[in-house]
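All protein chains of the complex are present and in place, except for one that has been dropped.
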Amino acid sequence: MMNLKLSILLILAITLFSCKENHEEYHNIIDKIEANSMAYKKDSTFSNNQFEISELTTVIDNDPHFYIKNRKSEIESYACSECHNKPVSQLQSEDLGKKAHWDIKLIHADDKTMSCLSCHKDNDMDNLHSITGGKIDFNLSYQLCAQCHNKEVKDWKGGAHGKNISGWQTSRVSKLCVECHNPHNPSFEKRWPARYNTQMVEQRK
Amino acid sequence: MNKEIKKWFSLNLGNKKQNNCGCSDSKCGDQAMVKNKDGVAQVFDVNMDRRQAFKKLTAGLMIGAGAVSTSCSVVSGEKSKEKSEIEWEEYFKGNYKLMTDEEKNNTVDRLVRSYELRTGSKINISSKDAEKDVLFGYAFNISKCQGYMDCVNACVEENNQDRASQMQYIRIHEMNDGKGLNFGEADDTYYHEVPAAGHFYMGTQCFHCDNPPCVEVCPVQATWKEKDGIVVIDYDWCIGCRYCMAACPYDGRRFNWSTPEIPEQEVNKNQHYLGNRLRKKGVMEKCTFCIQRSRAGDNPACVEACPTGSRIFGNLLDPESEIRWVLENKKVFRLKEDLGTEPKFWYFMD
Partner (left out) sequence: MNVLKNLIKDSLVYLTHGKKSYHIWMAFLTFLMLVGMYCYSLQLDQGLSITGMNDRVSWGLYISNFTFLVGVAAAAVMLVLPAYVLKDFDFKQAVLIGEGLAVAALFMCLAFVIADMGGPARLWHMIPGIGVFNFPNSMLTWDVLVLNGYLFINLSIPFYILIMRYQGKEPNPKIYIPGVFISVFWAVAIHLVTAFLYQGLQARPFWNNALLGPRFLASAFAAGPSLIILVLAVIRKFTDFKIEDKTIKKIAMVVTVAAQINLIMLISELFKEFYAPTHHSESAYYLFFGLHGKAKLVPWIWTAISMNVIATIILTFHKLRNNLNILYFACAILFIGIWIEKGFGLIVPGFIPGPWGKIAEYFPTAAEVGVTIGIWAMGAFIFSILARTGIAIEMGIIKYKK
């Protein structure tokens, strides 16, 4: 009898003792995020060590958390009017030979949708122009892309599209559309993958 | 959460330097004095004093033995004596999770010095802790991944993975259009022009689950979830039983079946103790969301390297972060959600 009692006590002790460590009170990760975000405070000033604020442009007005780099300083031959003091049509008729970007091909949508004049006005080459004729600064060229690619630009402003070049912690600096997509030929070339894992292939033989 | 291990399971021997109060370090002398004087300590930490005594005794024994073994050697030079001393102390240190800040600094110093003795070059190993109000999350855009595998290369270079076994934390699967998320019929060892017609690409790696099964099963708690959500491994504490590898549903973990070899010039010298510092054979390793980068405010190497911007990383607790925007505005899903692991790695499409 004594042995039986001992054994039962032992089993009871084991079952009571064997509960797993208490897990956190959240049922899933979304609940946890929502609960802990309420304590989160973000400062409203610009904070980034890689870039100077002078080289950045804000995207959304008065939003100190999303920037892009100034585009005009990156374009090799801006301002266009320094060379283009005559309209493009006139330049093309003069036999000037092969000057800068003489061979630009427009491989962007079809010719019913896009031509050079869709974005550039030939008497104001220092700015881009919208469908309605309004001026769009080169630094804010995404506004031009947004005319057709509104969904992508919305995603880009939120952070789901494009490339973050600032890291996760500080104010966000993203690449501008044209830094990945050449506006005259935006599609990406095919290429080969960066590696081939022969070990994994061996293991599966 | 994880630091609240019941103390009576997890006594650690700690660093002998802390206890060796006869040394020139005056700080530790004061510490010991404070411990004896403090009334609170006297009342509540009676066990601590006994533990201290035990620690000191065995520490003394080991220092003695170590000192004898290293200093009595007539043949070996100064450098190899120092090397053996470092190896000796490194062997007896405790679990990183339970170390005090001083112990952490000491082990980092030993590792840096050991590398310098071995190769002559300097590395820096960080022991930076998790920041407050940070919980890392990751999102992967299936529509954008083109299968370039630039992320895989960047990860291997950043994290000092073994070259001989071609270890890679990230796997890129070439999935079939129309077949859905059928991984069995996908190909992750493709080598042809990408993106191939009729396919889409998905990357997998450690998903840093919020309810990680690998952490549950480790018999020595060599792997745990840090406060900022990163699941890490203390490489020196791991005993190599590979139970965690069996428990992971996502193939997140890699084992060093032999000694990892990285060419000297390719070693990434910016390291973190829990991240990309050099590992030894017989221990587990895995993606750490590039802890050496993410705790310094940078994106992980894979996020940085991706040319198409398919990888998104950020602080889940920051309501204005990209990752939060994705979770709130995109149709996201995770893999094997029915297993209850709560991975912090979401997939979405444009």
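Details
Letters A and B mark the chains as written, and numbering starts fresh at 1 in each.
We adopt the following convention: a residue touches a chain if its C-beta (ideal position, glycine included) is under 8 Å from a C-beta of that chain, and two chains touch if they have at least 3 such contacts.
On a predicted model such as this, the values are computed, not experimentally measured, just so you know.
Here one chain is not drawn; of B:Leu98, B:Ala196 or B:Val332, the residue touching it is B:Leu98.
The residue touching the chain not shown here, chosen from B:Arg110, B:His208, B:Lys225 or B:Arg254, is B:Arg254. One chain is missing from the display, and on subunit A it is touched by residues 2-4, 6-7, 10-11, 17-21, 200, 203-204.
Residues 5, 8-13, 91, 94-95, 98, 165, 171, 173, 182-186, 188, 204, 213, 216-222, 236-243, 245-251, 254-259, 281-284, 339-341 of subunit B touch the missing chain (whole complex, contact as defined above).
Everything below uses one rule, namely that only the chains that are shown with their structure count from here on.
Averaging Cα coordinates per chain places subunit A and subunit B 29 Å apart. Within the complex formed with subunit B, the residues of subunit A that make contact are 20, 23-24, 28-30, 32-33, 36-37, 39-42, 65, 151-152, 155, 158-164, 167-170, 172, 175, 180, 188, 190-201, 204.
The part of subunit B that touches subunit A in the complex is made up of residues 1, 133, 135, 139, 141, 144, 146-150, 152-153, 165-166, 168, 172, 188-195, 210-211, 216, 294, 297-299, 303, 306-309, 312-327, 329-330, 342, 344, 348, 350.
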